[in-house]
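First the structure, then my questions, so here it is.
Here the complex is missing one protein chain, while the rest keep their positions.
Our next item is chain A:
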Amino acid sequence: MASKVIHAIYTDDDLLLQAVKQVRDARYHIAEVYTPFPVHGLDKAMGLAPTRLAIASFLYGLVGMTVAITMMNFIMIEDWPQDIGGKPSFSFLQNLPAFVPIIFELTVFFAAHLMVITFYMRSRIWPFKTAENPDVRTTDDHFLMEIDAENHDVDGLSKFLYDTGALEIKLIDNK
């Protein structure tokens, strides 16, 4: 099924933000917006759901903490409880302060790295990935809004986008 999309290009982020609001109010569907830099408030204007990356990170931190505690408990207390410089290896709690730096670091390590990897996976970013850029200028100073043409009246939609301040309006065959 060959669907069509409209690419509307803006040169100003304030204009873009305004346009996004107008387009949504008019109940057209915005497929994607490409910007050279983060536009503050764009996600809200587009009505995107908030990220859950922070929650994932918290859970990863808990995993890291568990790993550290289990590891230190097994190695230092259960497997081979040696007397090293008089440190009390009788129980985990007794020797806890010595383990805290490791627990802390591993918590941070897991929380940070697994969150970053999650981000890469969810955003589909990896080395050698083909760039999905519809227009090279969007990495420099242009903003691009992609709207599903679907079964809308293309002329009417173009006129509407022109009124929102779009500099260029293109009808594109998708895939």
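Criterion: a residue touches a chain if its C-beta (ideal position, glycine included) is under 8 Å from a C-beta of that chain, and two chains touch if they have at least 3 such contacts; residues count from 1.
One rule holds in what follows: contacts and distances are computed from a predicted model.
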Absent chain [UniProt protein name; select from "Energy-coupling factor transporter transmembrane protein EcfT", "Nitrogenase molybdenum-iron protein beta chain", "Light-independent protochlorophyllide reductase subunit N" or "Quinol:cytochrome C oxidoreductase"]: "Quinol:cytochrome C oxidoreductase"
Which of A:53, A:100 or A:167 contacts the chain that the document leaves out: A:100
Of A:86, A:127 or A:156, the residue in touch with the unshown chain: A:86
Residue ranges of chain A at the interface with the undisplayed chain: 54, 58, 86, 97-98, 100
